[in-house]
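A selection of the complex's chains, in situ.
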Amino acid sequence: MTETTAQAPQSGIETIRSAYLAEMRMKRIYGGVLLILFVAMMAAGFRLADARNAGSFAGGFTHVFDFPAEILAEAGEKLGQMPGHFVEYFPALIETVNIAAVSTLVGLLGGALMSVLATRGMALWPRAIPVFRRIMDFCRAIPEIVVALVLIYVLGGGPVPAMIAIALHTVGSLGKLFSEVNENADLKPVEGLTSVGANWGQRIWLGVVPQVAPNYLSYALLRLEINIRASAILGFVGAGGIGYELKNAISWGQGKYDNAAAIFLLLFLTIVVVDQLSSALRHYLTKGAGHGHD
Amino acid sequence: MTDAATATTATAPDLKATADRLFARKRWIALAVPGLLLLYLVYVFFAFDIPGLAQRARLDNALTLMRDSYSYKTLVTRDNRADKLTVAIEGERKGTYPPGQEPDWVHVDGKVTRIELPKGAEVTYTPEAITFLVPDYGTVTAKIVGRKIETTLPPGPTPDWISASHTRLMVKAPEGRLTVTRARVEVARYFPGWEMFFFTLDSPYFGHSFADLASHVLSGQRIDPERGNLAGIWHDFWRNPVWRHAEVAWAIFETVLMAFLGTMGAGIIALPLAFLSARNFTPTQGLRFGMRRVFDFLRGVDGLIWTIILSRAFGPGALTGSLAILLTDTGSFGKIFSEALENVEEKQIDGIRSTGANAVQRYRFGVIPQVVPVLASQLLYFLESNTRSATIIGAIVGGGIGLLLTQAIITQKDWEEVAYYVILILAMVMVMDWISGLLRRRLIKGK
Amino acid sequence: EGIKEFRIGLLGGENAQDRLNSNECLRAKTEKLLGVPTKLFAPADYDGVLQGLLGGTLDMAWLGASGYAKIYITDPKAVDPVLVVTHPDGSFVYYSVGFARKDSGIKSLADAKGKRFGFGDPNSTSGYLIPSVEIPKAIGMPMDKYFGSVKFTGGHEQTIVAVNNGDIDAGVTWADGQGAWEDGYNNGALRKAVDAGLIDMNDLVQIWKSKPIPEGPLVLSTKLPQDVKDKMIKLLVDMKDTDKDCLYNIAAGETAGFAPITKDYYDTIIELRKMKSE
Amino acid sequence: MLLSVEGVTKIFGRNVAVDKATFAVERPAMIGIIGRSGAGKSTFLRMMNRMTDASAGRLVFDGRDVLALKGAEKRAWQSQCAMIFQQFNLVPRLDVVSNVLHGTLNRHSTLATLFNLFPRSDVHRAIDILDRLGIAEQAPKRAEALSGGQQQRVAIARALMQDPHVILADEPIASLDPMNAQIVMDALRRIHEEDGRTVIANLHTLDTARRYCDRVIGMRDGRIVFDGTPEQLTTGAARDIYGADAGFSESATSTSIEALETGADADAAYASALMGD
């Protein structure tokens, strides 16, 4: 025990003790206040939402299954028409998936470019890094619905407004995730390539992309899953695809509940399949490709 | 260089062949992957009818939208049947100038009304005819003769911004828009800015500058003798009947509330369930499998469908939206949390176990401190992204800023209102993003 | 057994805020009359209100005929139709009109063959139910065979904008059928679009007009106590004498006031809708 | 008889990790267990602390077979038999004092500990123990912010907080640099000497065992193949324990600072071995 602190005078210990106890008390009070605040916020928020809602939580709770029951009852009656409905709505489903796929692809490319331009050590114009960061923040902040509805006004209905809206948002959110990946990437290969006289494109493509590609792809797959949901929901509020069909079937109600059930099922299966595929692939990418970040 | 020396050159040709094969494969991949993607994009290009889109795209709509989002129009309308003149901002009742107090660019002289437009353009209503003097073009005259409208244009081809028929005349000059039908005549003059954003015309505070208002507040000299200045100003601004700041604020709050309740509720429900589906905490495979499928189901059904299903039970409103977010996110959190739990380090738990701690204490000190950062950061991440989702879900369940936005876009009346909502939504999301980032850094880094 | 609150659902067709605003006077009067908190709900589409009535989370709403029929078919015991709004001339009908852009060269249904056609909301009477029954009769074949494509735009406003923009070639919307086409009639979705400066009626032509359609009923939830129902009916019927301004706001135009009505009046519509559901 | 180990055995599948280990300890001592990787050292300690159940045998401490204890009694035994790990096994995100206080978990009600309600006297004692180990100033820091040697001393503090009869240490200095290793071993030795507690430490270097222990037990393939004083642990005995051939050089396994000074030859040998490769 060569350390001098072992012989710390008794008064030193006293200050450490009281300091620690004081800190612990502060932490406890702080934690307690935060907890109470959180519980109060949850309770007050719930009561407020409950009061401002048409139906109350207590009143509606027992009726959650009324609507699904209605739909399933009719779907059960017309079970024979189900395969026909699947065929009928398959093109709409494809459109929804296409919207998601294209926007994810565009988002992947755009996000990758943006994130590289916004990372120190990789940026083509280091002074413009904050500009690209802000652009990404901005893209990320725009809810898809805003862009989609405005573009529907300009471009007319169809898949393109939804695609642009989702792509724009995807560029922002993937860009941010990619930036984090980039920050963890090793810049030594880039230096190595600089030293051989490689230009910016070569430096990034050969020095950065091989390092980050598995993580990029993994995030993009996660995004694809999210984008399928987004594309369905945008269909519901005005863009095309399966969401549009679902809205019409659901709105009509009795008589088309079998259609609604078929669409539900298609959408559900698609989401589950993509979800499982993407998690399997992501697992492979991050684990199989060795030491990715994370 | 012992090994270098012993490496025989005899192996070099083999190695070269191997390398050639390697590069042939690499090249193939390097070309095939982009090629496939390109093919897919070409397919989508036609599947989405992008060529047709180029024709259908209405850039003039975009221009209208742009212009409307930062400017407003004042309408000078003459009802031909009742022979009544009204001057109203955006045609709103709350923006109607009292008769005799028209703005200075509208000159009423008995039955003759002269309306000054920018750049020397001018419209005159007389009982007999309506004339529109368009600079660099000439004068357009319209007469209502019996059931018909007779229009006289300057010589030459009719420009595309004039649309005339015997029932209707419309002139869309850059200086203003004139519409003539048998029933009424209307001129719209555009001004930059958001009209009546602070006060409507009927408020006594309308037309006062900021400095002016501030000086009144400071001096205590009442603008409206009925009320104190500050209270009055606040009331008239907050209760502004055109922009409805109070209700918009509530809508924003409601959106955030939906996201907050949904996300946090889901987190609270998902945490215990996640233990049930984590391999290292629930050895019963059947239970684990069951829990996982429940999570998959909740997630797979998706917020959209939950929204629809819950609308019946709970009716329109924010609670329905929160519950929809809650159900979907319970699925997502269940999955994420259980993965986090499966990744906990055994070392720390071992350390606690070795002191003789019981199971609950092991979880409390060995597990919770490890997973809290993951949980907290995921919760905050979802909170931020759910603020965006809540905007859309609100549009479906009828609550929050999403409803206001979609309705304003669909009815296409006031693009400045749309612009206002969009700005508010962006600000809301960015603030949530900022708060969530701040809290994340605090919770994870500890300082 | 009394009620704790009273919830009024408002159909779309206007800005959510505008809807809430125009009905504020009704809310205040109801609150005073019934002595319970009264709330207004403006869901995004027809279905939001219908679901609310079906689920019992809304107590009163003014519906379209087809929307009422949907509720009746799903659950006959959910709501009672009690009142209908009458026009100044005492009638309570309106029309579905088909229209197209003048420069598209379409002047009648015959010209529209093979073109893109748009409905409004599936639950709209004039925007879907009536035209979807009458137009096939007029053209003598199913619409999806006759037209190049048929789609729902989501609502009257969207139909008008879509036709005006050329996204679709023809569409249907509602009008009171009074006044002149070039003004967009006296009342209706076209008129509102004209007033908002969205469209120029010179650009549009009417290509079809339906038979008269009954105005939709004002319905009350059957679960309400009888005295509440009576009070509400009296409040609304009397409104033409007590508060004309409020009446104008609720009805979104000039009206002669509310008149009593029963379910029988909508039997045809219910039958039509049942037929469409087959 | 303080501790008597009688035929303690652990079988993992077909692999006999500890094979009828038998020895007895009369009075408090500092005991080192050496043996090469896989010899069963860790498994033995884990059985003793009851983190792993034994397959057979008895381990009698103060007249009680601790291998037969269950539930609360088992946990009570664990609290009397503190364990120190190679990787410290602290909760990195919690502060140092909280980590030390974990040593008292078995004594307090679950509910109180759930809410972090440790008595003030315990907090004081924790700080005193930290002070004794020379790291009192680190008290409010997070464990993860400490160096390896400091973290191991926190782990020892946690062990002391348990006020245990026995302290088990599983390669306590394997993750530490020579200087920290010395500090930690000194601390363990002092605890043994001043408090009279029994310390059983798995060690992976002979010289550490020789220098700090009263008694050394050598394991090989699960069996105890050596049991004696440090003096009896000749190079020949070590070769038996490690199953090494004649080329075995002791200093190759050494991490202690003194050994380094004479270990240079070995390093040179290592380097030339590399070159010859």
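Note that the chains are named A, B, C and D in the order they appear, and that numbering of residues resets to 1 at the start of each chain.
The criterion applied here is as follows: a residue touches a chain if its C-beta (ideal position, glycine included) is under 8 Å from a C-beta of that chain, and two chains touch if they have at least 3 such contacts.
In this text, all values refer to a predicted model and were calculated from it rather than measured experimentally.
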| item | value |
| --- | --- |
| Full-complex stoichiometry, written in the displayed chain labels | A x1, B x1, C x1, D x2 |
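As a working rule, only the chains that are shown with their structure count from here on.
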| item | value |
| --- | --- |
| Maximum centroid distance from subunit A, chain identifier (CA atoms) | D |
| Subunit B-subunit C separation of Cα centroids, rounded to whole Å | 28 |
| CA centroid of subunit B to CA centroid of subunit D, Å | 62 |
| Sites on subunit D at which at least two other chains make contact | none |
| Subunit A residues counted as touching two or more neighbouring chains | 52-55, 59-60, 63, 66-67, 153, 156, 237-238, 250 |
| Touch-based graph of the chains, sorted into line, ring, star, complete or other | other |
| Chains grouped in pairs wherever the two touch, ordered by label | A-B, A-C, A-D, B-C, B-D |
| Residue ranges of subunit C in contact with subunit B within the complex | 7, 9, 12, 14-17, 20-21, 41-44, 48-49, 51-52, 54-55, 57-58, 154-155, 157-158, 161, 165-167, 179-183, 195-198, 200-203 |
| Subunit C partner contacts - residues on subunit B that touch it in the complex | 56, 58, 61, 73, 91, 163-165, 167-168, 170, 177, 179, 181-183, 188, 241, 244, 247, 311-317, 395-398, 403-404, 406-408, 410-413 |
| Touch list for subunit B against partner subunit A, complex | 37, 40-41, 44, 47-50, 53, 56-59, 61-62, 65, 254, 257-258, 260-261, 264-265, 296, 299-305, 308-320, 322-323, 388, 391-392, 395-396, 399, 402, 405-406, 409-410, 412, 418, 422, 425-426, 429-430, 433 |
